[in-house]
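Some chains omitted; the rest stay in position.
A and B are the chain letters, set down in written order, and residue numbers restart from 1 in every chain.
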Amino acid sequence: MQFLEASREQGIVTVTLSRGKVNALNESVIDEMTACIRDLAVDPAVRAVILTGQGKFFTYGFDIPEFLEYGKEDFLRYLTKFTNFYGALFLYPKPVVAALNGHTMAGGCMIAIACDYRIMVTGKARISLNEINFGSSLFAGSVEIMKMWLGQKNAEIAVYTGALYSAEEALGLGLIHEVAAEEDLVPRARRIAEEFAAKDGAAFGSIKKLLRGPLAERIRERERASLLEFVDIWYSEKTWNLLKEKQIRS
Amino acid sequence: MQFLEASREQGIVTVTLSRGKVNALNESVIDEMTACIRDLAVDPAVRAVILTGQGKFFTYGFDIPEFLEYGKEDFLRYLTKFTNFYGALFLYPKPVVAALNGHTMAGGCMIAIACDYRIMVTGKARISLNEINFGSSLFAGSVEIMKMWLGQKNAEIAVYTGALYSAEEALGLGLIHEVAAEEDLVPRARRIAEEFAAKDGAAFGSIKKLLRGPLAERIRERERASLLEFVDIWYSEKTWNLLKEKQIRS
């Protein structure tokens, strides 16, 4: 693995995203994450997973400069992989705790909300589904999962404004479960993972399927169509120009 | 237009319901509102809509004295138009802000909750889905949209009690987004409409479809059957007598 580090302690595996300064997501990262969680799913010694990032970002989201080089077809292939990845995470048979060590933006937020429990570092870090602010749409699954956690009212506000929420604000909205000081993030994530891991694995997996299976089915029915519309808007002149500006500024 | 006034300022259109003292809804009003929003939808210069009423009522709801003259078939035709109207509003491709200037009752509440954002005037004004208190049922769509905003628990309380909520209470329940003093209502509605209008229109429309499309589909599957049952109960002896009493008292 080039962009992931995995460490294991007593059945709990911590997977750390490590790609440059902002852990931007590209196709290789998603390929690696997909393979990584697939392997951990079938490893009977693994009882829970912690997902985190190195540095000041959980992840900035998609690596926009890189994707501006992609044609429509290639980008659609990437998006399919990306939404399959968060779909697999959403129904993952083992507990997944997201330790949000820093900014959790756009596609990064989508990954975070597919997990079972989110602890976010207090301070300057922000979490946001901010796609609307560069003229981009969202995916059916990401919208459904936002609604699932926040309820319709707060979810609408979050995705229509593209607001950048602090950990405390995110907690108030129901977007995360817990706020932690920087030094407490890893121990708290570990403690929560241990609590999940202490439950009977078969019962946990069965109950998780009951809790999320019906929504996952409804997402599957709509995800593909939403990707096609997302791509159309992404490559529209107006949005394309906003993306290029964003690239220059960032 | 006989019962609507529309004014436009910098891409934001304010539509004001103006029918007598209580802005009661009848078939002509619904026909006009339907045509009005259909025209605004295709006008590229319109970026957001504000819906409000003149006087002390947003609207009292259905014009019951007038509908007591209707036969079942005609009433069903009206109800079909009415639910089609709130359905169109619910999926409207542009932002719609409801500036609730006064009492927002029954059918008026149904129109309000189909909008994207509700600001309600503080003071004596009340908002309510109070149909149960004159022995009437509701429509599938109105119930689903109430549940969408309030969650099941508060929605059940609201529709079972038919309680009349102040703006402050409605805010606490999640039924509205914001409370405003009378003099602040119009400027606040305008400010919110401007914030919506500043977003990319294509992205907004696409995200709104993701947020509401699945529920709209489920509503469509059930709306017709709910109208038939609504009509049966409306014309039952017991409810009919309550409606006539209500007419006399109001």
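In the analysis below, contacts are C-beta pairs under 8 Å (C-beta built on N, C-alpha and C of every residue); 3 or more make two chains touch, one makes a residue touch a chain.
Being a predicted model, the structure only gives us computed values, none of them experimental.
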item	value
2 chains shown - copies of the sequence in the complete complex	3
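FYI, only the chains that are shown with their structure count from here on.
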item	value
Partner chain B, residues of chain A touching it in the complex	131-133, 135-140, 143-144, 147, 151-153, 155-157, 159-161, 218, 222, 226, 229-230, 233, 236, 238-239, 242
Chain B residues touching chain A - in the complex, by the definition given at the top	116, 148-149, 151, 174, 177, 195-196, 199-200, 202-204, 206-207, 210-211, 213-214
